[in-house]
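Before I ask anything, let me first share the structure, which is written out below as C-alpha coordinates.
All protein chains but one are shown at their positions in the complex.
Moving on, here comes subunit A:
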Amino acid sequence: MALCLFCNAERREPLTFRTLLSPETEAGFCPACRDGLKRINRRNNCLYCGRDLSLLDQETVRDRICRDCVWWRKSGRNGLYVKNYSVFSYNEFIKEIINQFKFRGDSILADGFACDLRKTFQRIKKEHGTRTAFRLLDKMDASFIIVPIPLSAARLAERGFNQAEVLAEKMGAPVTNALVRDKHEPKQSKKNRRERLMERVTPFRINADYASLIEGGKVLLIDDIYTTGATIRLAAEALAQANPIEIDSLTLIHG
(Lines give C-alpha, C1' and ligand atoms only; values in the text may rest on other atoms or scores of the structure.)
Protein backbone atom coordinates (compact mmCIF):
# COMPACT_ATOMS: atom_id res chain seq x y z
CA MET A 1 0.00 0.00 0.00
CA ALA A 2 1.31 3.42 -0.89
CA LEU A 3 2.28 5.72 1.96
CA CYS A 4 1.42 9.40 2.23
CA LEU A 5 4.38 11.55 1.21
CA PHE A 6 3.81 13.93 4.08
CA CYS A 7 2.41 12.14 7.13
CA ASN A 8 3.59 8.68 6.17
CA ALA A 9 0.17 7.18 6.89
CA GLU A 10 -1.21 4.52 4.64
CA ARG A 11 -3.21 5.99 1.82
CA ARG A 12 -6.53 4.23 1.90
CA GLU A 13 -7.93 5.31 -1.41
CA PRO A 14 -11.60 4.73 -1.96
CA LEU A 15 -11.91 1.88 -4.40
CA THR A 16 -12.97 3.41 -7.68
CA PHE A 17 -12.84 2.28 -11.23
CA ARG A 18 -9.63 4.18 -11.71
CA THR A 19 -7.81 2.81 -8.65
CA LEU A 20 -8.92 -0.65 -9.69
CA LEU A 21 -7.45 -0.26 -13.13
CA SER A 22 -4.14 1.20 -12.03
CA PRO A 23 -2.82 -0.45 -8.91
CA GLU A 24 0.37 1.59 -9.20
CA THR A 25 -0.89 4.86 -7.81
CA GLU A 26 1.16 7.99 -8.21
CA ALA A 27 3.11 9.14 -5.15
CA GLY A 28 0.95 11.56 -3.22
CA PHE A 29 -0.85 12.65 -0.11
CA CYS A 30 -3.39 10.69 1.91
CA PRO A 31 -7.04 11.80 2.00
CA ALA A 32 -6.58 13.38 5.45
CA CYS A 33 -3.67 15.52 4.25
CA ARG A 34 -5.50 16.47 1.06
CA ASP A 35 -8.38 17.57 3.25
CA GLY A 36 -6.04 19.96 5.03
CA LEU A 37 -5.24 21.75 1.75
CA LYS A 38 -7.50 24.64 0.87
CA ARG A 39 -8.24 24.47 -2.83
CA ILE A 40 -9.18 27.72 -4.54
CA ASN A 41 -12.69 27.75 -5.96
CA ARG A 42 -12.36 28.46 -9.67
CA ARG A 43 -15.79 29.98 -9.88
CA ASN A 44 -15.02 32.61 -7.32
CA ASN A 45 -11.41 33.66 -7.74
CA CYS A 46 -9.89 36.99 -8.71
CA LEU A 47 -9.68 37.18 -12.49
CA TYR A 48 -6.16 38.60 -12.26
CA CYS A 49 -4.30 37.20 -9.30
CA GLY A 50 -6.33 34.00 -8.95
CA ARG A 51 -6.94 34.35 -5.20
CA ASP A 52 -10.00 32.91 -3.51
CA LEU A 53 -12.37 35.87 -3.26
CA SER A 54 -14.55 34.25 -0.63
CA LEU A 55 -11.73 34.86 1.85
CA LEU A 56 -11.91 38.63 1.37
CA ASP A 57 -14.13 41.33 2.73
CA GLN A 58 -16.68 41.53 -0.11
CA GLU A 59 -16.58 45.34 0.04
CA THR A 60 -13.11 45.23 -1.47
CA VAL A 61 -14.12 43.18 -4.51
CA ARG A 62 -15.42 44.75 -7.74
CA ASP A 63 -16.34 42.71 -10.82
CA ARG A 64 -14.41 39.68 -9.54
CA ILE A 65 -11.25 41.70 -9.24
CA CYS A 66 -9.54 42.24 -5.90
CA ARG A 67 -8.33 45.59 -4.65
CA ASP A 68 -4.65 44.62 -5.01
CA CYS A 69 -5.13 43.87 -8.69
CA VAL A 70 -6.87 47.19 -9.22
CA TRP A 71 -3.87 48.83 -7.59
CA TRP A 72 -1.46 47.01 -9.90
CA ARG A 73 -3.43 48.04 -12.95
CA LYS A 74 -3.36 51.66 -11.92
CA SER A 75 0.35 51.48 -11.10
CA GLY A 76 1.13 50.98 -14.77
CA ARG A 77 3.66 48.30 -13.90
CA ASN A 78 1.88 45.30 -15.37
CA GLY A 79 3.48 45.69 -18.81
CA LEU A 80 3.16 42.39 -20.64
CA TYR A 81 2.11 40.61 -17.46
CA VAL A 82 -1.53 39.51 -17.57
CA LYS A 83 -2.61 37.14 -14.86
CA ASN A 84 -1.76 34.60 -12.18
CA TYR A 85 -3.18 31.14 -11.54
CA SER A 86 -2.91 29.46 -8.14
CA VAL A 87 -4.06 26.07 -6.92
CA PHE A 88 -4.31 26.45 -3.14
CA SER A 89 -4.89 29.19 -0.62
CA TYR A 90 -2.28 29.67 2.06
CA ASN A 91 -3.09 28.06 5.41
CA GLU A 92 -1.22 26.59 8.37
CA PHE A 93 -1.24 23.13 6.89
CA ILE A 94 0.25 23.98 3.53
CA LYS A 95 2.74 26.15 5.38
CA GLU A 96 3.99 23.02 7.14
CA ILE A 97 4.30 21.13 3.88
CA ILE A 98 6.11 24.04 2.22
CA ASN A 99 8.49 24.39 5.15
CA GLN A 100 9.50 20.79 4.87
CA PHE A 101 9.72 21.04 1.09
CA LYS A 102 11.54 24.34 0.74
CA PHE A 103 13.58 24.77 3.90
CA ARG A 104 14.31 21.19 4.90
CA GLY A 105 14.90 20.20 1.28
CA ASP A 106 12.35 17.39 1.06
CA SER A 107 11.91 17.96 -2.65
CA ILE A 108 9.94 14.77 -3.26
CA LEU A 109 6.91 16.48 -1.69
CA ALA A 110 6.50 18.25 -5.03
CA ASP A 111 5.31 14.91 -6.42
CA GLY A 112 2.22 15.26 -4.25
CA PHE A 113 1.31 18.40 -6.17
CA ALA A 114 2.23 17.08 -9.63
CA CYS A 115 -1.30 16.11 -10.57
CA ASP A 116 -2.76 19.48 -9.56
CA LEU A 117 -0.03 21.39 -11.36
CA ARG A 118 -0.49 19.35 -14.52
CA LYS A 119 -4.25 19.81 -14.50
CA THR A 120 -3.98 23.53 -13.89
CA PHE A 121 -1.51 23.82 -16.73
CA GLN A 122 -3.94 21.97 -19.04
CA ARG A 123 -6.66 24.38 -18.02
CA ILE A 124 -4.47 27.40 -18.71
CA LYS A 125 -3.62 26.08 -22.16
CA LYS A 126 -7.28 25.46 -22.90
CA GLU A 127 -8.23 28.93 -21.76
CA HIS A 128 -5.63 30.45 -24.04
CA GLY A 129 -6.38 28.04 -26.85
CA THR A 130 -9.98 29.18 -27.24
CA ARG A 131 -8.87 32.75 -27.28
CA THR A 132 -6.33 32.25 -30.04
CA ALA A 133 -8.89 30.39 -32.13
CA PHE A 134 -10.55 33.71 -32.90
CA ARG A 135 -7.31 35.28 -33.92
CA LEU A 136 -6.53 33.16 -36.92
CA LEU A 137 -3.55 35.22 -37.90
CA ASP A 138 -1.89 34.65 -34.58
CA LYS A 139 1.22 32.68 -35.31
CA MET A 140 1.29 31.08 -31.90
CA ASP A 141 -0.51 28.00 -30.77
CA ALA A 142 -1.36 27.62 -27.10
CA SER A 143 2.05 26.38 -26.02
CA PHE A 144 3.88 28.15 -23.26
CA ILE A 145 7.52 28.62 -22.42
CA ILE A 146 7.77 27.55 -18.80
CA VAL A 147 10.16 29.71 -16.79
CA PRO A 148 10.73 29.14 -13.08
CA ILE A 149 11.58 32.10 -10.85
CA PRO A 150 15.29 31.61 -10.12
CA LEU A 151 17.22 31.90 -6.86
CA SER A 152 20.44 33.85 -6.58
CA ALA A 153 23.61 31.76 -6.65
CA ALA A 154 24.15 32.32 -2.94
CA ARG A 155 20.62 31.30 -1.97
CA LEU A 156 20.80 28.30 -4.26
CA ALA A 157 24.01 27.14 -2.60
CA GLU A 158 22.43 27.52 0.82
CA ARG A 159 19.25 25.65 -0.05
CA GLY A 160 20.62 23.12 -2.49
CA PHE A 161 17.77 23.36 -4.95
CA ASN A 162 15.31 25.81 -6.48
CA GLN A 163 11.81 24.99 -5.30
CA ALA A 164 10.22 26.82 -8.24
CA GLU A 165 12.22 24.76 -10.71
CA VAL A 166 11.26 21.50 -8.98
CA LEU A 167 7.58 22.47 -9.17
CA ALA A 168 7.93 23.53 -12.80
CA GLU A 169 9.36 20.13 -13.68
CA LYS A 170 6.17 18.48 -12.44
CA MET A 171 4.05 20.10 -15.14
CA GLY A 172 4.92 17.63 -17.85
CA ALA A 173 6.50 20.14 -20.25
CA PRO A 174 10.06 21.33 -20.88
CA VAL A 175 11.39 23.93 -18.45
CA THR A 176 13.45 26.89 -19.64
CA ASN A 177 15.77 28.56 -17.14
CA ALA A 178 15.56 31.84 -18.99
CA LEU A 179 16.08 34.07 -15.98
CA VAL A 180 19.07 34.77 -13.77
CA ARG A 181 18.87 36.38 -10.37
CA ASP A 182 21.89 38.48 -9.55
CA LYS A 183 21.18 39.11 -5.92
CA HIS A 184 18.64 38.35 -3.32
CA GLU A 185 16.96 41.28 -1.71
CA PRO A 186 17.06 40.99 2.07
CA LYS A 187 14.95 38.02 3.14
CA GLN A 188 11.37 38.59 2.05
CA SER A 189 9.92 38.23 5.50
CA LYS A 190 11.95 41.13 6.78
CA LYS A 191 10.29 43.53 4.39
CA ASN A 192 6.82 44.81 4.89
CA ARG A 193 4.20 44.78 2.23
CA ARG A 194 4.68 48.40 1.26
CA GLU A 195 8.42 48.07 0.87
CA ARG A 196 7.93 45.05 -1.33
CA LEU A 197 5.42 46.78 -3.54
CA MET A 198 7.70 49.76 -3.90
CA GLU A 199 10.70 47.69 -4.99
CA ARG A 200 11.45 48.94 -8.48
CA VAL A 201 14.89 47.67 -9.45
CA THR A 202 14.57 44.19 -10.84
CA PRO A 203 17.09 41.68 -9.48
CA PHE A 204 16.44 39.52 -12.54
CA ARG A 205 17.97 39.52 -15.96
CA ILE A 206 17.49 37.39 -19.00
CA ASN A 207 19.87 34.58 -19.84
CA ALA A 208 21.09 35.68 -23.28
CA ASP A 209 21.03 32.10 -24.62
CA TYR A 210 17.27 32.02 -24.39
CA ALA A 211 16.39 35.51 -25.59
CA SER A 212 15.53 34.37 -29.11
CA LEU A 213 13.31 31.59 -27.77
CA ILE A 214 11.30 34.03 -25.69
CA GLU A 215 10.79 36.47 -28.54
CA GLY A 216 7.25 36.27 -29.84
CA GLY A 217 6.40 33.49 -27.39
CA LYS A 218 4.08 33.19 -24.42
CA VAL A 219 5.72 32.82 -21.05
CA LEU A 220 4.36 31.12 -17.96
CA LEU A 221 6.35 32.03 -14.86
CA ILE A 222 6.38 29.44 -12.06
CA ASP A 223 6.84 30.02 -8.34
CA ASP A 224 5.80 28.35 -5.14
CA ILE A 225 3.79 31.26 -3.80
CA TYR A 226 2.20 34.52 -4.98
CA THR A 227 2.16 36.98 -2.10
CA THR A 228 2.12 40.61 -3.18
CA GLY A 229 2.77 39.90 -6.85
CA ALA A 230 5.88 42.10 -6.80
CA THR A 231 8.44 39.33 -7.45
CA ILE A 232 6.50 37.98 -10.41
CA ARG A 233 6.20 41.46 -11.95
CA LEU A 234 9.89 42.17 -11.50
CA ALA A 235 10.64 38.89 -13.28
CA ALA A 236 8.16 39.78 -16.03
CA GLU A 237 9.82 43.16 -16.45
CA ALA A 238 13.17 41.48 -17.08
CA LEU A 239 11.63 39.01 -19.53
CA ALA A 240 9.92 41.82 -21.43
CA GLN A 241 13.36 42.79 -22.78
CA ALA A 242 13.16 39.76 -25.06
CA ASN A 243 9.75 40.79 -26.47
CA PRO A 244 7.42 37.91 -25.70
CA ILE A 245 3.78 38.46 -26.61
CA GLU A 246 2.38 37.75 -23.17
CA ILE A 247 3.47 36.76 -19.68
CA ASP A 248 1.35 34.89 -17.13
CA SER A 249 2.19 33.01 -13.98
CA LEU A 250 1.27 29.85 -12.12
CA THR A 251 1.99 29.45 -8.42
CA LEU A 252 1.15 26.55 -6.19
CA ILE A 253 -0.15 28.82 -3.46
CA HIS A 254 -1.77 32.20 -3.18
CA GLY A 255 -1.01 33.63 0.22
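Things to note:
We adopt the following convention: a residue touches a chain if its C-beta (ideal position, glycine included) is under 8 Å from a C-beta of that chain, and two chains touch if they have at least 3 such contacts; residues count from 1.
Simple rule for what comes next: contacts and distances are computed from a predicted model.
Looking at the choices "Competence protein ComFA", "Peptide/nickel transport system ATP-binding protein", "DNA ligase (ATP)" or "Ring-1,2-phenylacetyl-CoA epoxidase subunit PaaA", the name in the UniProt record of the chain not drawn here is "Competence protein ComFA".
Only one of A:L156, A:V180, A:A211 or A:A240 touches the chain withheld from this view, namely A:L156. The omitted chain makes contact with subunit A at the following residues, 3, 100, 104-108, 156-157, 159-162, 165-166, 169.
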